[in-house]
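As you look at this complex, bear in mind that one protein chain is not there, while each of the others sits in place.
Moving on to subunit A:
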Amino acid sequence: VRGYSRGSALSTAPPTPWLLATDNIPTMRKPVLASSILGGRITTSTFVLEQPRCSFTGLQDDTVIWLVVALPEAVANFSNNVKPGGLGREFQKFPHSTLAYMTLNTTILNYPCNKNSRDITVLRVGSETRCAKDESRPTCNGPLPGPGPYQVKFLALNGSEPVAQTNWSDPITLRKAQPSSSISLMDSRHSGSMIALTAILSILFAILLAGLVTMLLWGSDTRGVSSTFSKPEAVTVRRYNTHHVYDQTAARL
């Protein structure tokens, strides 16, 4: 059973006990979950309570504090007189055949009321994994078997005699893990910048190819001195009328 102390201040108000009809033992205020700055406050099989410091006053030093963890349906008929770990209170059979179990088994000396203490004083329910399947340890503080909800209270026993208790806590529901296959990958869609890049590059490449084709066709058409020979013109030779020539020379003479 682990308690832990560190750090910042914890404020405690003096308890206001009132009598419970059936048991006639003082009933203190209910247990609360630890501060939410703890990342592991509630996990899938554990949860963290504030330690019951300054909750119980006027008790003898050999009083033993027990934590009762129960299903909500067992709260109404819960009897404080059943021995911890006895029939109907085994952790290993919870929640199939027993509806509640008791654990902790710590003397009240471990929870002194230090009003000026700056520690975080917490109690982790579900931290003992080694005895979780060990039937010889029915008061094991084993991991909770499901997401709950569960209700807890502290019970102070002197020997086997209940001498004080707290109220039942609010129902505590643990986290439930979703299957990792349910993570959707469909949210990745094409961003605008990628579409712009693709479009612009395609257009530029198309222009270049068009330019290449134009260049090859048009560039070899004009100035085609060596590429294409134009068809040579037919050579025309003027026919001189030899008769005229002789006439002319005769006229000059």
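Going forward, a contact is a pair of C-beta atoms (placed from the backbone, for glycine too) under 8 Å apart; a residue touches a chain by one contact, two chains touch by 3 or more; residues count from 1.
Basically, contacts and distances are computed from a predicted model.
One chain of the complex is hidden; its UniProt record names it "Tetraspanin", one of "Multifunctional pyrimidine synthesis protein CAD", "Exosome complex component RRP41 homolog", "AP-3 complex subunit beta" or "Tetraspanin".
In the complete complex, the residue from A:32, A:87 or A:194 that touches the missing chain is A:194. Mapped onto subunit A, contacts with the missing chain fall at residues 2, 4, 6-7, 37-41, 43-46, 48, 120, 122, 124, 126-129, 142-143, 175, 177-180, 182-185, 187-191, 193-194, 197-198, 200-202, 204-205, 207-209, 211-212, 214-215, 218-219, 223, 225-226.
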